[in-house]
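In what follows, a structure is listed as structure tokens, so that the remarks can point back to it.
With one protein chain held back, the other chains of the complex are shown just where they sit.
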Amino acid sequence: MTATGVSAALLEAFPDVQEEAASGHSLLVAPVERLVPLLEALKGDGYTLLVDIGMIDHWSQGRVPRFDLVYILRRPKSGEAVWVKVKVADGETPPSAISVFRGADWPEREIYDLFGISFQGHPNMARILMPEDWEGHPLRRDYPLVGTKPSPPLARE
Amino acid sequence: MAEEKRSLTLNMGPQHPSTHGVLRLVLELDGEVVRRCEPVIGYLHTGIEKTAENLTYNQAVTVIDRMDYLSPLTNNLAYVLAVEKLLGITVPPRTRTIRVMFSELSRIASHLVWLGTAAMDMGAMSVFFYCFREREKILDLIEMTAGTRMNPSYFRVGGLLADLPDGFSDKLGALLDEFPTWLQNYRDLLGSNLLWVERLRGAAVISKEDALAYGLTGQTLRSTGVDLDLRKAQPYSGYEDFTFNVPVRQHGDAYDRYELRLEEMVESAGIVRQAIERLPDGPWHIDDWRIFPPDKHQHVERDMEALIYHFKLFTQGFKVPPGEAYQGVEGPRGEIGCYVVADGTARPMRVRVRAPSFYNLQSLPLMVKDRLIADLITAIGSIDIVLGDVDR
Partner (left out) sequence: MGSLEDRPFLLTSVDRMLRWAQKNSIWPAQFGLACCAIEMMSTAAARFDLARFGAEVMRASPRQADLMIVAGRVAQKMAPVLRQIYDQMPDPKWVISMGACASCGGVFNNYAILQGVDRVVPVDVYVPGCPPTPEQLLDGIIKLQQKITAGGIPANRGHALAQTAGRP
């Protein structure tokens, strides 16, 4: 066991995964093609609870690749958390994690809906929060807060 | 002529009295048996994450409130702790204890709404009146402290909105004294009610493996035998100083969840009592005018410098050094987590909320597959979803 909690053997098996400093949890930065095997290995290492999948848009800093995809896993015994971070470029399609965690279904759809990043191998890559005919992906930093459509007129009857 | 067997597709919601808000379910029925259930969500999508990005750090507290509106204070706690992590500040012990106390009070209030509405789904109307009557007493405490009944935005970065008012501990003491009677009432009304017990036992079952794979937390996870409670596992805000149990059940059914919630209310009341009994004296906010506003009467009205700080704080907010922080707290429905990314300005670059109801609801199709449609109502009630939390 390393100080951070992820087993040393696991880290050795993934030489292209970097461990970075973070407070309160372990942070692994992985290349996108190693994502699913890494999640699988972490699940085997005791991180069986999928806490969250989130996405951060670094558009305002002009960073390339633009997005950070973050997976947070937890050990149900101790509550220890690990983050897996993957950098994703606009238009890239990261692999779906459904084969490892079935709970990845909705969060991946949410990311597709709000950021416009679709996942490879997801069985139902459709909008989840916004109406199906919505244009644009609202949580992108370059999407205006008030949307793109004007407010409708007052209803009279 | 061979009888043709066809399934019926039924649309339930978004306006339906027992979907606890604007949840829509598309059901495929074979007689009364649910063959397939597909939740359709988004009817309350509020864009809270996007809105928070456009507000200063302290303003964002107000919109975070309105997600899980049954327990706004636990939302506040997750967000405020995450921002404090980024700033690298620690709040005084009195603040921590008051935060714990109010989180637990709102947990009780939230469970009361759950109990009342879940019982109403089963046709037990009177429980609803009892629960709401008693919830009002907790709301009164919140109102006398924070000024509003719901959505109080009471926790602020670096402290609280205000200190406890005079007469608070007496009122709270009276509430805690009568609390066991409330619980006895609910047990009398429901525990011995055959309809309630029979409809909950064995309904909405989920296995431990499925619960983990679907990312379930809270009572839905603990009813399957996993004793994960962040208050114990990864303590925050001084929970390590309190004595309490984490009740766990093994069957993973709706009845277990009902029992767990009742027992959790007892534990919460115990924590509240410990908190009020050993509430430390001292300051209730940090002493840094760049982050927490100076006192109006003591400083702002007398001191030009304080006035400038006060003005700057409320017009521009405070800057947070670049970085990212996640804080998960144990809300009434499970782990509610706030993920804040700062870019060095006075507004967060990203606020992501890990909503417990979102993940819990995802397991609904699994719980109700090949069960009667009546069990579906039980299942929706038993996972205690708040649509504001699901859709954000």
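A and B are the chain letters, set down in written order, and residue numbers restart from 1 in every chain.
Definition applied: a residue touches a chain if its C-beta (ideal position, glycine included) is under 8 Å from a C-beta of that chain, and two chains touch if they have at least 3 such contacts.
Everything quoted here is computed from the prediction, not taken from an experiment.
*Asks:* Quick one: jot down which shown chains the absent chain touches.
*Replies:* Touched by the chain not displayed, across the whole complex: A, B.
*Asks:* Touching the absent chain in the whole complex: find that residue among B:E136, B:E198 or B:D287.
*Replies:* Considering the complete complex, B:E136 is the one touching the chain left out.
*Asks:* Hey, which of B:A124, B:M150 or B:L262 is the one touching the hidden chain?
*Replies:* B:M150
*Asks:* In the full complex, which residues of subunit B touch the absent chain?
*Replies:* Touch set of subunit B with respect to the missing chain: 14-17, 21-22, 42-48, 50-51, 62-63, 66, 69-70, 113, 116-117, 128-130, 132-133, 135-136, 149-151, 387-388, 391.
*Asks:* With the missing chain put back, which residues of subunit A would touch it? List them for me.
*Replies:* With respect to the unshown chain, the touching residues of subunit A are 129-131, 134, 138, 143-148, 151-157.
By definition in this document, only the chains that are shown with their structure count from here on.
*Asks:* In angstrom, rounded to a whole number, how far apart do the mean CA points of subunit A and subunit B lie?
*Replies:* One centre to the other, that is 24 Å.
*Asks:* In the complex, go through subunit B and note every residue touching subunit A.
*Replies:* Residue positions touching the partner: 41-42, 45, 47, 49-51, 53-54, 85, 210, 212-217, 221, 226, 228, 230, 232-234, 324-326, 328, 335, 337, 339, 341, 343, 349-350, 352, 354, 358-359, 362-363, 391-392.
*Asks:* What residues on subunit A touch subunit B, complex-wise?
*Replies:* Against subunit B, subunit A makes touches at 23-25, 48-52, 54-57, 60-61, 70, 72, 74, 76-81, 83, 101-103, 105-107, 110, 127-131, 138-139, 141, 143, 145.
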